[in-house]
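Here the structure comes first, spelled out in structure tokens, and everything after it is commentary.
Missing here is one protein chain; the remaining ones are kept as they sit in the complex.
Note that the chains are named A, B and C in the order they appear, and that numbering of residues resets to 1 at the start of each chain.
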Amino acid sequence: MAKLKVGIIGGSGYGGGELLRILLFHPRVDLRLVTAHQQAGRRVDEVHPNLRHLTDLRFAETTISEEFDELDCLFLALPHGESMTLVPELPDGVKLIDLAGDYRLQDAETFARYYGRPHASFHLQSQFVYGLPELNRERIGRAQRVANPGCFATAALLGTAPLIARGLIEGTVIVDAKTGSSGSGAKPTMNTHHPRRANSFFAYKAFSHQHRPEIVQTLRAVNPEWSERLILQTHSAPMVRGIFATIYGRLGRRLVWEDLRDLFQEFYADCFFVRLVEGSPDVNWVKQTNFADIGWAVDGQDVIVFVAIDNLVKGAAGQAVQNMNLMFGLEEQMGLVFPGSHP
Amino acid sequence: MAKLKVGIIGGSGYGGGELLRILLFHPRVDLRLVTAHQQAGRRVDEVHPNLRHLTDLRFAETTISEEFDELDCLFLALPHGESMTLVPELPDGVKLIDLAGDYRLQDAETFARYYGRPHASFHLQSQFVYGLPELNRERIGRAQRVANPGCFATAALLGTAPLIARGLIEGTVIVDAKTGSSGSGAKPTMNTHHPRRANSFFAYKAFSHQHRPEIVQTLRAVNPEWSERLILQTHSAPMVRGIFATIYGRLGRRLVWEDLRDLFQEFYADCFFVRLVEGSPDVNWVKQTNFADIGWAVDGQDVIVFVAIDNLVKGAAGQAVQNMNLMFGLEEQMGLVFPGSHP
Amino acid sequence: MAKLKVGIIGGSGYGGGELLRILLFHPRVDLRLVTAHQQAGRRVDEVHPNLRHLTDLRFAETTISEEFDELDCLFLALPHGESMTLVPELPDGVKLIDLAGDYRLQDAETFARYYGRPHASFHLQSQFVYGLPELNRERIGRAQRVANPGCFATAALLGTAPLIARGLIEGTVIVDAKTGSSGSGAKPTMNTHHPRRANSFFAYKAFSHQHRPEIVQTLRAVNPEWSERLILQTHSAPMVRGIFATIYGRLGRRLVWEDLRDLFQEFYADCFFVRLVEGSPDVNWVKQTNFADIGWAVDGQDVIVFVAIDNLVKGAAGQAVQNMNLMFGLEEQMGLVFPGSHP
Partner (left out) sequence: MAKLKVGIIGGSGYGGGELLRILLFHPRVDLRLVTAHQQAGRRVDEVHPNLRHLTDLRFAETTISEEFDELDCLFLALPHGESMTLVPELPDGVKLIDLAGDYRLQDAETFARYYGRPHASFHLQSQFVYGLPELNRERIGRAQRVANPGCFATAALLGTAPLIARGLIEGTVIVDAKTGSSGSGAKPTMNTHHPRRANSFFAYKAFSHQHRPEIVQTLRAVNPEWSERLILQTHSAPMVRGIFATIYGRLGRRLVWEDLRDLFQEFYADCFFVRLVEGSPDVNWVKQTNFADIGWAVDGQDVIVFVAIDNLVKGAAGQAVQNMNLMFGLEEQMGLVFPGSHP
């Protein structure tokens, strides 16, 4: 069968690096183009030495050329705020998957507030389908352009959607989320300086994380009657990979553990990448994979849901490839069925 | 001035090791006795090589002897459930500080439920004062016996007490707490096996952690009118030392950041070991110290309080020495004014 | 094409877990049997939760049954000393790959000295070919039974063999090797207790590591005229995966960096899994892969060679599968061409 001709815009960061790690081995992908502004001309495996002996690609400039017209699919793995100036210039015929936050929010004001700048091409936002396959599989299958979810949003949504969909939660939902250092990107900063980070734990962006409106907007789509508040508090943990979300909610009525098991099983019946676990999930078991492990506990009307994902795979590049598979009618898990390691 | 004659029962674990690290340098302490059942006869610095060249002590058997009568103060650093059989045999004249949970809870049934066994000497519980100096300084000063708080309880109480005391919180309080691996003690287990723990994050003891009733009981003492629920969810983070607690509450009315600053400043005016910070605290800045760093964020009526402590110091051995200081009329911070390291 | 029917004896440890992680996705392997003495009856993915949704296998008892006769290939991933009692009972027709040290050494006395026990079936040792494909590819291809190299031996041999083969080294060779905590196996011990290991570095087994005679024996086969001493000093580093070997030697004559580049390029011309790097390799770039990255530096007659491998893949399970591929005439890298991750 013919392979898809695929390109990556912004291949030098961690999101782009993970896309490379996956797409180079995808049986239906022919990776034609990888750009990286500052690294243009360098071999890909100089920037990502984990790929030595696995690719001879070189980074191209992030300049739109005729080459783009021949592509079937383009991944954008740029810093937030860069896609929105680039997308208007991209050829219409190429399917797009944007890993940044530029086209996720359906409200321009909310975007401006949370991302700290006005949107440069908001008229195009409605062309983008929100790419969380477990909630949106069919629309993604028909989409020309997909806005890939944020990493915290993915974890929060997978944990809350079944409960919100069934109208089981009353009052505020609290998402206490913890991320590994790779979530801060490939550029060294004080917060990722090893001497400081290695025995560190701290919170950041209280009441202001840009994934909050994305979660709320999506839950409202899941259940238009849901109108409660949601609090997202993000933290930095001294691990490299993974997000762990602890989600607190108040049930409208008393339930037991098995009730929620049935609910989650039904809701995620066709979802290969969701694994339901007894007790707590652990980022150790999802690291470097596209799996989302979900557990929960109930005490009367109090429920806690636990979600573990890898921030760069199910929270970014893996999910983007899952979206590509759906957009091109391929098997959803193609190229994504690999385990993490035990230790 | 005369030194206090001090003993430690159970000196081979991490709590006992930290007591040694502090007490050996306390200007008013003469450490006479350190016991350790399995290590009896061995040099202390064989078990705690960080103490080489700093002590010639050997571990004694944990057997009560005449030597105990000559002590002024005895620290119990035993696994949960061992103090309650030992204390009835201890001489009355020696002041006691118990680092375990045996005498913290004022209700025998609650103890039995959370600690999974009946109490062996509950009639003695009322002799114990709850040893959180920032809340209980005066009673500790008069106490003959002190129950040293749990590590999670210390963090949760320091973060919530000012708000509960002023009656500012309505509805459920949620404490999402994360601990380092040293909280699991000195004995290797699967959850602290380095290959597994190093990139791991998981929750444990949902709705069932034994520090929850301790927190609730203390908050009720702080404000007898407070009768809301409190949820404590504990997590294991891949760091060695530290607890980070994120506490969610709903205010009865809208407040701003400065209101809480004033509240915390007033509440902790005389508390050397509480440091109020802008933004988030970080366990990196409290590790290996007796400090508790507290920050907060407010959004209308929603408040989040962040607390960082070292689980083994302010959450155990350091606080125990702080209690000793108070019980013997010494300066509260004596022997405890040491910084952690930057990196 | 027909798949090979494969079994694993001892699938609950880290070596077995890595075999599972690889063999479950090998295009020519049908994994029929996985045993684990203590875990018999349990689902494989309960012991290795990274494999959830990827296998329904259950552990069988480690008892030889008729089922064994139908297998094409059997991997032994048992603790040192167990293979030598099991192998005599195994059916002759099944090809064997033993990951333990039992059949690597060609001298019974050396075995007894370094492994601390007499050999139980030394008469079978000569049936085993030493399974380092980069040195021994052809003999492995004809072998019925393979002794898979030790992790330190793999690193040391890949770094030294080209120099020894050409007779370039005079005098003692020193191998200073550092390993991650996964090298200690799946069973928690004091040396892998996270609170202790996370900021720890120490040496162990001075002049007595069992991989030393294995290295010497193999280098003597590479160049029968080489008769110098070799010192192997092993260390525990606070990382999870990886071995880094720093190898010091004295050249018979002055060489420059490019001379060694030519030497290594020629020696490893057909070796997909050896990657030659400028400067130093880094375990970060080989972790979770079957690659061995090699760099070097020269100063007059002094040479230092650096080798980085993943102890569990190229140092154990990956190399075992590479051997299987050769033994069955498959493409050498089949099932092993996967990258590690960048962060």
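Assume a contact is a pair of C-beta atoms (placed from the backbone, for glycine too) under 8 Å apart; a residue touches a chain by one contact, two chains touch by 3 or more.
Predicted model, so just to flag it, every value in this text is computed and none were measured.
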Partner chains on view for the chain not depicted: A, B, C
Among C:Q106, C:Q233 or C:N325, residue touching the chain not depicted: C:Q233
Option touching the unshown chain, where C:A221, C:I304 or C:M334 are the choices: C:I304
Hidden partner chain, touching residue among B:T62, B:S182 or B:T234: B:S182
Contact residue for the chain not shown (choose from B:V240, B:L260, B:V307 or B:L326): B:V240
Positions on chain C where the hidden chain makes contact: 172, 174, 176, 178, 180, 195-204, 206-207, 229, 231, 233, 235, 237-242, 244, 246, 248, 250, 279-284, 287, 295, 297, 299, 302, 304, 306, 308, 342-343
Sites on chain A contacted by the missing partner chain, in the whole complex: 14, 180-182, 184, 186-190, 192-195, 197-199, 238-241
Contact set of chain B toward the excluded chain (per top definition): 14, 17-18, 21, 24-25, 48-54, 181-182, 186, 198, 240-241, 272, 275, 277, 282, 284-285, 288-289, 291, 293, 312, 337-343
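The criterion applied here is as follows: only the chains that are shown with their structure count from here on.
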Relative to chain C, chain with the most remote C-alpha centre: B
Shared interface numbering between chain B and chain A [over half = same, under half = different]: same
Distance between chain centroids, defined by C-alpha means - chain A, chain C (Å): 36
Inter-chain centre distance, chain A versus chain B - centres from mean C-alpha coordinates, in Å: 39
Overlap residues in chain C, where contacts from two or more other chains coincide: 14, 181-182, 186, 198, 240-241
